[in-house]
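As you look at this complex, bear in mind that one protein chain is not there, while each of the others sits in place.
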Amino acid sequence: MTIKPLADKVVVKVEEAEQTTASGIVLSTSAQEKPAFATVVAVGPGGVVDGEKVEMTVKVGDKVVTSKYSGTEIKLDGEEYTIVSQSDILAIVE
Amino acid sequence: MTIKPLADKVVVKVEEAEQTTASGIVLSTSAQEKPAFATVVAVGPGGVVDGEKVEMTVKVGDKVVTSKYSGTEIKLDGEEYTIVSQSDILAIVE
Amino acid sequence: MTIKPLADKVVVKVEEAEQTTASGIVLSTSAQEKPAFATVVAVGPGGVVDGEKVEMTVKVGDKVVTSKYSGTEIKLDGEEYTIVSQSDILAIVE
Amino acid sequence: MTIKPLADKVVVKVEEAEQTTASGIVLSTSAQEKPAFATVVAVGPGGVVDGEKVEMTVKVGDKVVTSKYSGTEIKLDGEEYTIVSQSDILAIVE
Amino acid sequence: MTIKPLADKVVVKVEEAEQTTASGIVLSTSAQEKPAFATVVAVGPGGVVDGEKVEMTVKVGDKVVTSKYSGTEIKLDGEEYTIVSQSDILAIVE
Amino acid sequence: MTIKPLADKVVVKVEEAEQTTASGIVLSTSAQEKPAFATVVAVGPGGVVDGEKVEMTVKVGDKVVTSKYSGTEIKLDGEEYTIVSQSDILAIVE
Partner (left out) sequence: MTIKPLADKVVVKVEEAEQTTASGIVLSTSAQEKPAFATVVAVGPGGVVDGEKVEMTVKVGDKVVTSKYSGTEIKLDGEEYTIVSQSDILAIVE
């Protein structure tokens, strides 16, 4: 499978609401809360978006927090993904 | 038939909600979900749109994911098409 | 009769919902659908609109698709016309 | 009486809904339709508006079509006028 | 009393709805109509507003027409004034 | 106590609705009217805000009129203050 996001788009896979990371951190988002912990699975090339040059600063494999209400959900080969703009990614969790 | 989109417009044909691609991927969008898998059938020339130079990065035949709520549906010669701005195309699926 | 659109404005005549073009294409827009097939009857000079230089790319006689909800309807000499901005024209049909 | 519009403002006098022009055209706007046939009675000097240089292209005496919902109505010396921005004028009818 | 408007702000005193000017013009705004005839009582220094250079073109004593819904009403020393942006002033009446 | 507003923010203390200034002016804002007479208690450093250079023109001690609906109310050490952007300050009263 290859999904290639355009421009400043990023494809992420939303994680289960509660999980323990390698470093032992418990990540949790209640089901009714919109912000999501997610893993980056594909990153667009960046470039000019709305007339502004966008450099991509996230990379595949990053654990990220995305903002509320953002993104378009798609289902590919039975798996659910969310496509967001990089500006909807608030932080990287390590 | 010739339909020539203007500026940054792209004409796409929305695919059936579930289908299997050449590489065996099952693509599905439930009927009540707005994002669409679509095939590009015509691409505008790009150029200056709202004062910003837009380069076209999709091409005829690309399988794409378009964003929610976007596009204008038209019927041409009995077939339904959707005209979207390129910025409403989130990703290419291969 | 002379109607001279200003700036990036274009005067179009909306076609009947269903018609057959010279090349035999059946064009149809259901009555309840807003996008319209229309014929360009007058084109503004372009120039600076909202601080951006606009070049006119449609010409009198073009068969066009206009976007939903756009335009101002006027009645001139018993005939109905619609005045739209060129950016509300999505594609040319030939 | 002197009314001097500022910047890109234009003072117009809305015409009766139906009238016949010198060239015999019947102009009509039904009472419930907002776009108006109007005659320009005063034109502002143009200049920088919202940071963009605006050149005035209409002149006193022009018969114009103004867009829906635009303008501020005033009463001067018993006569009703409407003050619009030039960008709310869609076309000149001759 | 000194009230010094900042930036592109202008302090005006709204006139009675109906009055006769020196040149005999009857000015009237019905009570339920929002646009107002007003007299300029103080003018800000202009300068950069929202990143755009604004030059003040009205002066103290000007009779002006202000746009609908604009301005902040204040009471100073028993008198009511309205503070508007210069761009809310549509025309000068002489 | 030190409160240091950032960027173009200004901390003001809203005055009682009616008071007499040194020069004998009675200032009043009815309780249900939103514009406020206030005294500036701290001024941000200015700088680039939304990509525009902002110079601070009010200073500590200025009596100002702020616009309707603006500002964030905070309580510090039992006293209530409002933090506004300088662009929400309409005029200085002396």
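Points worth noting:
Each chain gets a letter, A, B, C, D, E and F, in the order it is written, and its residues are counted from 1.
What we mean here is this: a contact is a pair of C-beta atoms (placed from the backbone, for glycine too) under 8 Å apart; a residue touches a chain by one contact, two chains touch by 3 or more.
Here the structure is a predicted model, which means the values were calculated and not measured.
The chain not shown here makes contact, within the complete complex, with A, F.
With the whole complex as reference, residues 1-7, 9, 11, 42, 44, 48-51, 72-78, 83 of subunit F touch the missing chain. Residues of subunit A in touch with the missing chain: 23, 25-30, 33, 35, 37, 50-53, 55, 57-58, 65, 67-68, 86-87, 89-94.
FYI, only the chains that are shown with their structure count from here on.
A straight line joining the Cα centres of subunit C and subunit D is 23 Å long. The mean-CA centres of subunit B and subunit F are about 51 angstrom from one another, to the nearest whole unit. Across the assembly, subunit F contributes no residue that touches 2 or more other chains.
Chain pairs that touch one another are A-B, B-C, C-D, D-E, E-F.
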